[in-house]
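What follows is a single structure, and I will ask about it in a moment.
With one protein chain held back, the other chains of the complex are shown just where they sit.
Per-chain numbering from 1; labels A and B assigned in written order.
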Amino acid sequence: MLLFVVRRLGAAIPVVIGITLIAFVLVHVVPGDPAKVILYGANASPEQIATLRQQLGLDDPLWRQYADFAVNLVHGNLGTSFLTQTPVSHELLSRAPSTLILTATSMLVAVLVGVPLGLVAGMRPGSVLDTVARWISFAGVAVPYFFLALLLVLLFSVKLHLLSAIDDGTAKSLVLPAVSLGWGYAAILTRLVRGRVIDELRSDYVKSARARGSGELRVLLRQVLRNSSVPAVTTIGLQFGNILTGAAITEVIFGRAGLGSFLATSITSKNIPVVQGAVVVIGIAYVVINLGVDLIVGAIDPRTRQEAAA
Amino acid sequence: MSRLKWVVLSLAVLLVLLLLLAPGVLAHVDPVATSDAHLEGPSGSHLFGTDLLGRDVYSRTVYGARPVLVASFLGVLLASAAGVAIGVLGGVAPRWINAVVMRLVDVFLALPVLLIALILIATAGSGVRSIVLAIGIAFTPGFARVVESSVRRLRKAEYVEAARVFGSTTLRTSWRHLLPNLLTEVVVLGSSAIGWGILTATTLSFLGLGVRLPAPDWGSDLAAGATNLADAWWLSTFPGLAIMATILLANFSGDHLMRVLDPRAGIRFGRSFRRLAIRLSRHGGDIAHESA
């Protein structure tokens, strides 16, 4: 087990470095001069722009800019936002909790809806309940979350005045964004769990357990649910990049100050330090989450551990 | 497979082909032509109503299919081609090359689609081409991972070993034995990725990264009508429904294709699906989960 963790960590380090490197290079590819962006609104002369470029180190060779960035990174310093002149780490930290809460809650919605629905459907394949569950999941995957979000706000906050249209820090205002974002994943999970349950129920060990007379419910809970949760957990880990993209749009729609929307605006305004910082944080989060997923899956199902380590 | 399903599927395929190649058959009004009928609700003369500039929403919905379909089909095609190339390379190459390639794949897997798309669009401009590239790049790692693991598994298969023993070179081995085996797998993966491709393409055009104005596009038309949802519901609702219907159709066909094609799984959906899921749960691949 320890070896497994060490191996995975070893594999993670180059990934994190690669992510920072790629982010660094890519952002420089984006046309536009950050100095001009910063001086937006000013009647800046070419001299002012040149001075600012020098101050920002934008005229240094790229390798040196990256080296400076990397050295600072090691010291835990992510630089200063071009736009606000405040430390990037500060800006990211103030926005990270919002994104973390949103994604965690929407994944909770996905699990709370998707797993029971998949279980029920998988237990009686072909039944009415199964058909209903399958159609719900079909439709769930198909509804674009941004469209769903608009419809939900219109219904629940504008028309019915039941829930908040924008974030106000309360749990209540989290309901609509979490449902919008989590719904599609609930549908995916339903399908994954259903398929798994069907197979598990037909597997030899369940059959023998049944033959030995264990109650069906207990069989399900002990074995099937455990094994079925493997794809569920894995999906969540692997969907990270997509969830973050969804979070960016959900954040904008619901007026949430989060990482996703912050990253998006920073790319297009060439706010290089913020993009680099955000990508480092996202990259590390991705690696950590997937490491966690592997550990959980490994704990649930030892077979995968051997295979993954192989 | 019931006859009804075949009929539905064939009709759907026909519809998609029409939308792609000859939308004029379905809608006679120019989707960018403005008129004095501003913001009129659905009626006999304007089936889906009109928008702020008096353009026909039905026509825009019909013509708006092309950029979405093109972006998702080509994007997934690009991703599967690149994914196969990278996966095979990773699978047959020596260990250290494999390590480098697969770490690189990991890096791209960690980059959100939005990041890739925004950088591309800021660089190359908005348009279908950029969205195709964004989907292609974003989906490649998923394909690459699945293909790589399959290649490694297949290489251990007896008949491949045998071919090697009889002196076949690595390249010929992969060409003659690996690729045909991979093909069905890639088709299955690809078909299930189309639905996700459509969602991604419309998400990006929802953000205004899609077609050039004033060309119709489901995502950008949906976004443009969003502030009118309460007073002119038809502006966003029809493009929204069109997106839903297309994703449904893509997933439905994808499932069907999987049942027909996946040779190892036979005809039962559950098992083929399970295999895919297990494979992915071990080796990643962010695509197939969605619609598998």
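Note that in this section a residue touches a chain if its C-beta (ideal position, glycine included) is under 8 Å from a C-beta of that chain, and two chains touch if they have at least 3 such contacts.
The rule is short, and it goes like this: contacts and distances are computed from a predicted model.
J.: Which listed name, "Assimilatory nitrate reductase (NADH) beta subunit", "Thiazole synthase", "Peptide/nickel transport system substrate-binding protein" or "SoxAX cytochrome complex subunit A", is the one UniProt assigns to the chain that has been left out?
T.: Per the UniProt record, that chain is "Peptide/nickel transport system substrate-binding protein".
J.: In the full complex, which of B:Val92, B:Ala226 or B:Met258 touches the chain missing from this view?
T.: Checking each option in B:Val92, B:Ala226 or B:Met258, the one touching the absent chain turns out to be B:Ala226.
J.: Considering the complete complex, identify which of B:Ala27, B:Ile86 or B:Ala122 is in touch with the unshown chain.
T.: B:Ala122
J.: Since one chain isn't shown, list which residues of chain A touch it in the complete complex.
T.: 30-34, 36-46, 49, 52, 83-86, 90-91, 94-95, 98, 146, 150, 153-154, 157-158, 161, 164-168, 248-249, 252-258, 261-262, 264-271
J.: Which parts of chain B are in contact with the chain that was left out?
T.: On the side of chain B, residues 32, 34, 38, 52-54, 118, 121-122, 125-126, 206-209, 212-214, 223-224, 226-232 touch the unshown chain.
Throughout what follows, only the chains that are shown with their structure count from here on.
J.: In whole angstrom, what separates the CA-based centres of chain A and chain B?
T.: Chain centroid spacing, chain A to chain B, equals 20 Å.
J.: Hey, which residues of chain B end up touching chain A in the complex?
T.: 103-104, 106-115, 118-119, 122-123, 138, 195, 199, 202-203, 206-207, 222, 226, 229-230, 236, 240, 243-245, 247-248, 251-252, 269-271, 273-274, 277-278, 280-282, 284-286, 289-292
J.: For the complex, give me every residue of chain A touching chain B.
T.: Listed in rising order, the residues are 11, 14-15, 18-19, 22-23, 26-27, 29-32, 125, 138-139, 141-144, 146-147, 150-151, 154, 158, 184, 188, 191-192, 195-196, 198-199, 230-231, 234-235, 238-242, 244-246, 248-249, 260, 263-264, 267-268, 279, 282-283, 286-287, 297, 304, 307-308.
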